[in-house]
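The complex is shown incomplete by one protein chain, all other protein chains being positioned as in the whole.
Residue numbering begins at 1 within each chain, and the chains themselves are lettered A and B in the order written.
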Amino acid sequence: MARRAGAVSWPGVAVAAALCLLTLGTLGAVLARAEGASLTPADGSAVRFTVLQAAVSALLSVGFAVPVARALARRRFAGRGLLIALMGAPFLLPVIVAVLGLLAVFGRQGVLNGAVQALGLPAVSVYGFHGVVLAHVFFNLPLAVRMILSGWQEIPAERFRLAAALGLGPGAVLRHLEWPMLRAVLPGALVAVFLICLTSFAVALTLGGGPRATTVELAIYQALRFEFDLGKAALLAALQFALCAGTVLAAGWLVLPGAFGGGMDRPVQRWDTDGPLARLMDAGVIAAAAVFLLVPPGMVVARGLPGLSDLPAGLWAAAVRSVLVALVATALCLVAALALGVAIVRGRWSRTLEAAGMLPLAASSLVLGTGLFLILHPVIAPYRLALPVTALVNAALALPFALRLLLPALRGIEAAHGRLADALGLTGLARLRWLVVPRLRPVLGFAAGVVAALSMGDLGVIALFADQGAATLPLLVQRLMGAYRMEAAAAAALVLVGLSFGLFWLLDQGGRRAAS
Amino acid sequence: MLRLEGVELRQGTFCLTADWALSPGDRAAVIGPSGSGKSTLLMGIAGFLMPARGRLTWQGQDMAPLPPGDRPVSILFQDHNLFPHLTLAQNLGLGLSPRLRLTPAESARIDAALDRVGLSGLGARKPGALSGGQQSRAALARTLLRARPILLLDEPFSALGPALKSDMLGLVTELSDETGALVVMVTHDPADARRFADRTILVSGGVAAQPVPTETLFRLPPQALRDYLGP
Partner (left out) sequence: MRSSMFAAGFCAVATMAAADTPVLTVLTYDSFVSEWGPGPAVEKAFEADCACDLRFTTAGDGAALLARVQLEGAGSDTDVVLGLDTNLTAAAAATGLFAPHGMTGANTLPVPFADPLFLPFDWGWFAFVYDRTRLATPPASFEALAASDLTIIIQDPRSSTPGLGLLMWVEAAYGARAPEIWAALADNIVTVTPGWSEAYGLFLDGEADMVLSYTTSPAYHLIAEGDDTKAAAPFAEGHYLQVEVAGKLAATDQPALADRFLAFIGTDAFQSLIPTTNWMYPAVTPAAGLPGGFDTLIIPATSLLLSADDAAKLRPGALDAWRAALAR
């Protein structure tokens, strides 16, 4: 092709290099300290369990997401936008908090078993393989719904109009309009959820029910914590990279659609969906999804309320620290994602750069933290860097999500305005300032909200670096639980959730307001 | 002199060749069936598409090393000629300084350019608040500020009604007379070509033909043009 080749975009290349260093470099640092390594049969079964639960979780998440997205795409009702926003909540909920919310619904003393036993049926146990899958579906259904919903809304309204003019029924609409879209969107959604579940840790830890439910990341944790077998941890982390890379290769390429971009609250006018049965079915699907996704967070709120009157003294200091870390992580992450995104959309080596942007998704955060510790320790006392390192790692771990949000919008901006900007010689920072950032504001705000919420809730590497002064809110929740103070822990968890969503809301709204 | 020496432009399997020259002050129309490569020709001159073969020169200088923004070219596309999030004054300002660091003198030039195209006092508006005709005028005003010796028009007025379009062509004619710019305009309307252009380039069958005087071309149309014009 003789299309003018883009120049190399050095800031983007620098970000990609930093990501490689942070993921593969830390792995190397751990490996360098290892004294031989070997895997046991137990590690083999951990790999099998990991792949199996991730596959089932991905299939179910995406399988349930299709009818939910379809119903949401073709119905308009009061509060639709708010409902869609709220249904994103589980994805942003800190894992330890969310697991407690799930147990309040599905646990032995949970709402579900209360109802089951009232009917005289035997209690159901949530622990085991199905518990892990349940939790993963809970976390990832919102993501899958968002991805598929955006696919539905990207079908131009004119096509539905054309279909109506031709008198096509629901079956024909499905075959000619919706199925081609699904075929394009579903593989990306499946791969995304699969990868997220592949590196799952805390869920399997609590709901797995025992050594059967050992994931690779959990095996890494055990290797690092109890056996102090750095070689084994590094080997398992490399295996995890290989699994992720293999998945991506097997799926062709990681063509994730624009996950949760703007315009979600815009229902498409449809003409093929007005039967009473279709209405009833859609209403049922939306209601079921809302109950499944909203009741557990609701239980987190209910559990936290009693303790709010007597919050532990260190809570607000920890909250301030968490918010600061989240804001720094958000700024870092967005600058990096923007640099990388611009390089991918405009410059050379775009596939390599895109792959680098996905690396943190495959990294073991435990190995990453350990590697950083090994690298930093000879130079400076790690506790001095607890908060900066936490912000850096949170930024890196959230980057794949931010990048996936920004890329479609960046491509759209290039498609619509890139030539004009080229013709005017608008390059570098000027292009960013006068074209990219102003056009990107709503997506940037949303991405900032997602990154901030993920950073608020993520324990990341703080546990490895923190000292007595530097506790963040999730660490405080854990410390409270470790000191028998379960009610205070629930209240602190509620504050954590409140702050996460508050940050998300502020940043998202800020982006939208700045754009208008 | 804009010279295309054995230029071959490729897009996928499509290939367009051109081998001719135009002089400063010329007004040339590019006409031909849809899909024949009219826009491809302009993209080549503007630098969005690099020739697979041949040389593109302006006043004897090879343009190959120049990115689009550095070429002696202003271009107006079919749409998206203004950034919707910037005011008219900012949009025009980008024609003077990509960083939008404007001196008072430059701001005065922007106001003057707006006056010249009949948009006095609208500098603070955003494009969305303007009619289609006004948007076209604003885009033209920016080409005045850029003051490049070549102006490429890729059917920027095709969405306007006949009267408005005629106005715009009149304005382009006036402006190019004032600046002495070479204007190359893609159109699918023979009437536009006859009214506006002294020369016309017929694009068909993968060849952008030698520019010929417009009247001559339409008096004795070659087969390809007859096919395009219809009975």
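Quick notes on this structure:
As a convention for this text, contacts are C-beta pairs under 8 Å (C-beta built on N, C-alpha and C of every residue); 3 or more make two chains touch, one makes a residue touch a chain.
Remember, predicted model here, so these are calculated numbers, not experimental data.
Taking the full assembly into account, the omitted chain touches A. Within the complete assembly, A:211 is the residue of A:44, A:81, A:156 or A:211 that touches the hidden chain.
One of A:47, A:100 or A:473 touches the chain omitted from the figure, and that residue is A:100. Of the residues in chain A, those that touch the hidden partner chain are 42, 45, 100, 103-104, 107-109, 125, 127, 202, 205-212, 221-222, 224-228, 312-314, 316-317, 321, 370, 373-374, 377-378, 381, 383-384, 463-464, 466-470, 475, 478-486, 489.
We adopt the following convention: only the chains that are shown with their structure count from here on.
Computed from the mean C-alpha positions, the centre of chain A lies at a distance of 47 Å from the centre of chain B. Put simply, chain B touches chain A in their complex at residues 9-12, 46-52, 67-70, 73-75, 77, 80-83, 85-86, 90, 94-95, 98-100, 146.
Across the complex, chain B is touched by residues 1-4, 416-417, 419-420, 422-427, 429-431, 433-435, 438-439, 515 of chain A.
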